[in-house]
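Working notes for the structure below.
In this view, the complex is presented without one of its protein chains, the others remaining in place.
Naming follows writing order (A, B and C), and every chain is counted from residue 1.
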């Protein structure tokens, strides 16, 4: 049911198959007055493309987005923003010989079970190529959030058995270190060990899993809803909806299960006129609502299912066979690396939606409508702004 | 936005504060023709109440549900099912002295930040008392699922540093062992060690965290949607929306991050005319859609924030003070134990919704409408059933 | 799919059958800080009950609502508001003899077709008794709207061939005249003729249709969304979802089909510093968005299907028979009269939802979050209010 949409007030709908003509996303509910430049999106796509390392299978040509609607003179109008990203570097030949095989760990089996047919070329809709749309939409969300002081960073926290040691919750510092490492790991020492792990897996025609962590600074308190739409629940849906995701945790996460309450509870303190907590075991939420402390979460990714090593399997009709990809087929040895920009994008999409939803939860916060002539028709206190477009 | 509702086709809406007159849930979208008895729900509430052990703070009187609508002669009619559960054993006096304090690890701070006011009595809407509604609704979902052969079990997997060793994915066996252990742990050896941990925490006026695991047998393949509404994403939202939940994982979960693809991929085999996988590292889904193998997931719960130990904090206005609960206040030393029936209920709610959503995804599956007189007006092949109510 | 819910941000869910123990509604998304008194709702229910005239079948005892959740010290908390209205005056005996008959013009046939069974007592979920929940929820919406200066009035515009002549768009004046007429018609001359029509229909064991008009004053401009969620589309869904509604129109409505553009277009003028239109043929919206002029709409109601006159029909199994209600059965000769408070309630529900949705459509309108200590953490301009509850 609208399973290709995400979000409530700031809502995206994505479409496109890996080896079809293009991928696309429609953003509905972006407030009017936000300046967007084509480069805002292309920069995010370029970050997703993964750069010039040997660890990810970048398509040959960089992705470039066309904004087909929703902007007028460079500013959002409140109309849906349609973004289209062509699929330039498509080669379906690797998939032809294996089209009748069930691919171990892959969704082609379950798509067949559900729909009775499957677009096998490049994985069709099940391909991680779909995440290019999330990243494009995330770039718009990020632009809006930046204007209210929210900073998001994601990075590789672990690959295989190697975990990074992260000693700060400062998003900018982490981003700086991350951006100078080929595996997006801000702890360069651990990062070198990770490189060895990925290289080994690749040489063996295998893949390896990993963990991506995100940290958000500057998030206002009060975002998220009690009960079913807790902020961590929305983040959980977003992260567990990523290709290859197998786990999600906030703050101490699974470690909290082994802690005592007296140890895990974050003490409230007053600092510079604001309430804060002395520690941040909670990871930035209490009871589903943001505290104003850094938001901290982690996503576990399984090793990619597509590997060069031959694998025993069966065909659609149940006959035993061996799956062996052609030698020229391209696979990521570690999808967690590629997931970094996608995690950032999904965090941004969750937060911008929570932010908009938080605009009408108190009687004393809601305001009467706008007036073209600058006079509020109903109350003297209407927050009229004469400048319709505001640069964030 | 409808933040007190959960589900799409089978949709629940809950209401009620811990120390208000009653809790309630409205179930919308339950198919007509399902036999429901009051005891179906009361038995689930009794399981939630936790029994006669020393480890949970059962209210003195058992909960009992009134079904106020949606049934006719014991059978669902397709109309909304309203269930009301009175709050019989309410004592707000323990909350009066601490009403101006920020409770460490508790949502009273964030509710105040969001709404500007907080119903402090018993935690109001932030209380785990709300889960009684999830369990009541889950009982209806479970009844429906049982009719199509789906069996769900949840149990305590870990408390503190002690983890159970679970050697089977058979839900019935696990349920049998679980039901004979006071902490709902099917591994009785580990369970004894857990008892010691909980007892110690309780004696120290402290609390301890834990992990709940669930396993589902008999789930059809094809449930869940690709992209944003993956089955694991819906489960992630459901589980991360539970009080005190800090982490969620499916199958190998976070362990998958340290695995190789050749190790994690589950090999497809043909067994008794059906495709299965030889192993189940994936935990029952591929690409967001159920495989037909057992569904396996885990939820990490933090230690309860409410503890008897004195804690430093500040008041609403920022003055330093100490939070000390009155000696007669009641707190759970380990909320993970109480979470077991709630996890089962939320799994049932996710699955019944996914099941209904899966009824219209293929052209050759959808059928023309029903006809009172038993004649399909449009096509010869209409699957008319002469018996409107079917006992599952 | 959530077919018993209405609204998006301010969302109601109703439950209950006419002859069950109670009716109820859960309001989710009402902003925190709104003062609600029990009498706000009971007064609306009393208006719905229709008073002491001979033209409507008031149940013997007045309805009285219990608010079971969502208030703390008389103020909304942001939690769901559960309202329960007992069914005190239930007598199902009139329905027993006709339970196997298809009632002409009634939904018992289509419920049977859809669900395979029907709660025939009092019409079950198909009864207009359900509207008591709409009126209760509408009272809360109306309270909120009144605080921002919005005034809604509905009244009987026509019964049978008799139409009222309404020469003003002033809601308060209309309300005053309406409230002194037994048929809720502000044109008392026409009202007298309507009385004769209703009396005649009643004496003949028949029923008669009618038209209800609503007018809203003080509505801000900018409410409603372009394209699919136009304000008139939301109103259309609300009004066509009323029992017995067969038509809905805005402004000139069907008369507009016979007009010229030069005649229908409302000329813009500047008046007291605000843009207005010289006429209001449009009825208060342009392109789906409110103009700030009075909102004007009309709903056509068919004559009630339940009449005392014998009617030929068939049984469930298709045998010819005659439907004759017992002499003590109670039927409204004109449901349009009873619909007046329900139309008002639904208009209020549509408008409050549109109002909340309009809080986050411009970048320069959205604000960072609240802060308990009164300091906006992110921007100097945060609209903090020290008083969490504001009396509207």
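By definition in this document, a residue touches a chain if its C-beta (ideal position, glycine included) is under 8 Å from a C-beta of that chain, and two chains touch if they have at least 3 such contacts.
Computed from a predicted model, the values in this text were never measured in an experiment.
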From A:114, A:143, A:202 or A:246, residue that would touch the chain that is not displayed: A:114
Sole contact to the chain not displayed, among C:208, C:347 or C:366: C:208
Which of A:104, A:124 or A:341 contacts the chain that the document leaves out: A:124
Touching residues (missing chain, whole complex) on chain A: 1-5, 8-9, 11, 13-17, 20-22, 24, 26, 28-29, 32-33, 66, 68-70, 72, 75, 77-82, 84, 109, 111-119, 124-125, 316-318, 369-373, 385, 388-389
Touch residues of chain B, complete complex, unshown partner: 1, 9, 31-34, 76, 78-79, 144, 147-149, 218, 220-223, 226, 270, 273-275, 290, 292, 355-373, 375, 377-379, 383, 385, 387-390, 392
Hidden partner interface residues of chain C, rising order: 1, 3-6, 8-9, 14, 102, 104-107, 109-111, 113-116, 125-126, 130, 158-161, 201, 206-211, 221-222, 225-230, 232-241, 243, 245-254, 256-270, 273, 275, 277, 281-283, 285-292, 300-307, 309, 311-314, 318-320, 336, 357-358, 361-362, 364
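Operating definition for what follows: only the chains that are shown with their structure count from here on.
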Chain A onto chain B, rotation angle from CA fit, given as a multiple of 5 degrees: 180
Most distant chain from chain B, judged by the mean position of its C-alpha atoms: C
Classification of the chain A:chain C interface as same or different, half of numbers criterion: same
Length of the line joining the C-alpha centres of chain A and chain B, rounded to whole Å: 26
Mean-CA-position distance for chain C and chain A (Å): 42
Overlap residues in chain A, where contacts from two or more other chains coincide: 1, 9, 221-222, 226, 270, 273, 275, 290, 292, 357-358, 361-362, 364
